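Please read the structure below before turning to the comments.
The complex is shown incomplete by one protein chain, all other protein chains being positioned as in the whole.
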Amino acid sequence: MHRINFLLNGKNIEIDVEDHITLLELLRDKLNITSVKEGCGIGECGACTVLLDGKPIYSCLTLALKADGRDVKTVEYLSKDGSLSKIQEAFIKNGAVQCGYCTPGMLLCAYALINTKKEMTEDVIKEAISGNLCRCTGYIQIIEAIKDVARI
Amino acid sequence: MLPEFKCVVPRSIKEALTLLSENECKVIAGGTDLLIELQHQDIAALLVDVTKIPELMWGPEDRPFLISPLYTHGFVAGSAMIKDTFPSFALACSKVGSPQIRNMGTVGGNIGNASPAADSIPPLMIYDARVRLISSSQERELPLEELLVDAYKTQIRKDEVIASVSITPLPNYRQGYKRLTIREALALSRLSVAYAIKEEGKRWLDVRIAIGSATPVCIRARELEEALSGELKDLDLLNQAIEQTILRIESQVNVRESHRFKLPILRNLLREILWGGAWE
Partner (left out) sequence: MGWSMGVGKGIERIDALQKVLGNCLFAGDIRMEGMLFGVVVRSNRPHAKILEIDDKAAWEVPGLVKIITHKEIPGRNRFGVLRKDQPYLAEGYVRYLGEPILLVVAQDERSARRAAKRIKVVYQDLPIISDPQEARMGTPLRDGGNLLTQKRLIKGNWDKGFEDSDVIVEHHYVTHFLDHAFLECEAGVGYMEEEGQIVIISSTQNIHYKQKEVAALLNMPESKIRVIQATTGGGFGGKLDVTVEGYVALGVFHTKRPVMVRYTREESMLSNTKRHPLSIWYKSGAKRDGALTRVQVRIVGDTGAYASYGEVVAQRACVHATGPYEIPNCYVESLMYYTNNPVAGAMRGFGVPQMAFAHESQMDELAQLLGMDPLEIRLKNCLRKGSSTATGQRLDHSVGFEDTLKAIEPYWRERDFNKNTGHGLGSMYYGIGNTGVPNPSACFLTLRPDGLIGFHLGACEIGQGSDTVLMQILLEALGVEGKSVVLVRGDTEASMDAGSTSASRQTYITGRAAFEAALKLKGYLEQKGFYKGRDLKEIYQEASTEGMLRFDGFFDPPTTPLDPNTGQGIPYATYAFATHMSQVEVDTSTFRCRVRKVIAAHDVGTVINPVTTKGQIYGGIAMGIGLALMEEYVPQRTKNLNQYFIPTAMDMPEVKVILVEDPEPTGPFGAKGVGEPALIPQAASICNAIKDATGFRPFELPCNFERLCLLGEKERAIGSQK
């Protein structure tokens, strides 16, 4: 058992976690943040993506205790002040949402990418979401939504 | 679901090494390989998380030719210094898995796991990597080639931890990394070649080639390297030297179904790397 202290969507959380629990299980089962999804359990689909210190990781392959002292963000962070973020608006406008299962993970990767202020090209965008599978959209409108926000 | 286990997060190398010497442990760094392995087990040993050990962390500006085992693939791929000095290594790390895997998976973990398809290993081999291992009782250094024994098997003892990997730069060499995958991301290398070539005009001065995913352990293509280094560029010579390598691979492993396509493709890749696109 570890007592961990971490920032979750901007708020401080202190909680006891069993050593063998993944961050995915902590978020979904203990903290009821069901926007983080399980798609494969082995880090091959991206549905469990969260941001750890601003960087996308697979929460299914991360022990919960590794969140100690760190900054964790889920999709709820994007609208935490009650209004939609630009990237969420762009997803809606561009048809980037179909079944919605990959959407939280995709949004977080897009958000992280835009915050890096990297030079944005189509290839850079594709690489940023290359660890997030989508079976519905063919990715194209997701890429358009990100381009929309990055203004390219 | 993971089996129940305990995980300790030591805050010093001494603490870590004591734990390793006194218990049945598994070392966990990023965890991207280990957590998958553990899912299929009912019980697991004690896990020792090495990612918070300050003695294992430094930046390339401090030690330019010494790789920290805790460098993530993402860090290596994004470091201007490493890209500049060890381009094949940086390139290989930039291709591992996906951004999410690269943000957690470490070089130390990649070496320790010793997958035949590990991407960081072929480039480290061409840079003559030497791995320093430490335990509470001793320190030793081994060439990476010796450290890797078989697929998923290394010489790392139960009480040892990878402390650092030292590599030698190859200025003025043409360096790179080619890998064969079924798709552009989230894919294991089915075949990979790390290369560093020094050439001048019509002569190969020094040729270094490491081949991954063709054999249980990554190999330096020594017969190819020796046959070409110092020689005038000649297509027949090249083809012969490539065949030597192919023969060696075939003799090392039992005939595998996958060799039916891997070996022809390997020939093509080696020709492309050493001769350019005009060999057809």
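Labels A and B are assigned to the chains in the order they are written; within every chain, residues are numbered from 1.
The rule is simple: contacts are C-beta pairs under 8 Å (C-beta built on N, C-alpha and C of every residue); 3 or more make two chains touch, one makes a residue touch a chain.
All values reported here derive from a predicted model rather than from experimental measurement.
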Of A:Leu8, A:Leu51, A:Cys102 or A:Met120, the one touching the omitted chain in the full complex: A:Cys102
From B:Gly59, B:Pro143 or B:Pro264, residue that would touch the chain that is not displayed: B:Pro264
Missing-partner contacts on chain A, residue numbers: 28, 32, 34-35, 37-42, 44-45, 47, 74-76, 79, 84, 88, 91-95, 97-104, 107, 125-127, 129-143
Absent-chain interface as seen on chain B, which is shown: 1, 42, 98, 180-188, 190, 258, 260-261, 264-265, 268-269, 271-272, 280
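Simple rule for what comes next: only the chains that are shown with their structure count from here on.
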In the complex, chain B residues that touch chain A: 2-7, 9, 28, 31-32, 35-36, 39, 44, 47, 49, 51, 74, 97-101, 103-104, 184-186
In the complex with chain B, residue positions of chain A that touch it: 2, 18-22, 41-44, 46, 49, 52, 55-58, 60-63, 65-66, 68, 109, 127-128, 130-133
